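Omission of a single protein chain aside, the complex is shown with its protein chains in their original locations.
Showing subunit A:
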Amino acid sequence: MAHRIAGLKHISNALATPDQLSNSSSSIDGVPSELETSIRCAGAQLTQDAGVLLYLSQDIIAQAVVIFTRFWLGADGGSLRIYSAKDVSAAALYLSAKLSFQPTSPRSVLNAYNFLLSPQASPLWFVNPQGTPSQPPATDYYILSEGSYQAGRLVLLRIESVILRTLGFDTHVALPHTIALTYLQTLGVNNSEVSRRILEHLNAALLSPQLIYVTHQPNALAVAAIYLATRENGVKLVDGEWWEVFDVDREELGFLVVGMQSTEGFLRKEKETWKGRTIPLVTEEVDAEIERRRMMEEGE
């Protein structure tokens, strides 16, 4: 029997139900599932980069990505044909920053997103397929006008409330990062290279198409990252099934290790698939992409 220990909420998360994983609002609205995966992953990257531009710490950014990911799951979740991924990303970031020790203003958030979504100035490959411009781009490409700021602010705050409603106001996200470092110390490893690699794995896993942050508890993610990082660096850990000490069984560990390792390949493939094109982050673009696919199918 699972013991109910008070205070475990602090290091555990609400997980997606099987129902939520197998049905999404977007798929009901006719968005092909691989397109949904692409958009979700691009939105997560967008959130990450915007967070970096806003000087937010990684725990806030990671929480925002998890909230962004949760939002699209399940038949009661958000649909990509109703809500623009870019708006949900911005609102998720704004919301998690608001709850943290580093709140940020709507204006800063909108400025960052305006820059990252500019087709001329953006350094993101899925927004600006030409790649980061070598010259500093002209400022008109990314300066936010007062009018667009006012309009954007209303959208930001409205989507924030949509997120809250969709998640039933449960904004709690426990992260594996600090747990992993604590476990690593417990295992007697004192190696900064390993620690760095663990954090890299955990941050990369935020983009995982298997959505492991919403299907597994932080302790399991932490153990998987430790397993990978120590293996890659040739650091020897204690003999025996040490992961069981951290309440992770072999099967779960195996799944997560494979999932984390595959993220890199997945992202490479995404870049290949979308080569020279942009990933639709706005509802109209999603509609257009679905229409394009339909036309191509009919043409064949």
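Note that in this section a contact is a pair of C-beta atoms (placed from the backbone, for glycine too) under 8 Å apart; a residue touches a chain by one contact, two chains touch by 3 or more; residues count from 1.
Note that contacts and distances are computed from a predicted model.
Enquirer: UniProt name of the unshown chain, from "Polyribonucleotide nucleotidyltransferase", "Ribosomal RNA-processing protein 43", "cyclin-dependent kinase" or "LSM complex subunit LSm2"?
Expert: According to UniProt, the chain not displayed is called "cyclin-dependent kinase".
Enquirer: For the chain that's not shown, point to the residue among A:36, A:160, A:270 or A:289 touching it.
Expert: Selected residue, touching the omitted chain: A:160.
Enquirer: Give me the subunit A residues in contact with the hidden chain, please.
Expert: On the side of subunit A, residues 1-19, 70, 74, 76, 94-95, 98-99, 101, 103, 105-106, 154, 156-158, 160-162, 164-172, 217, 219, 241, 244, 247-252 touch the unshown chain.
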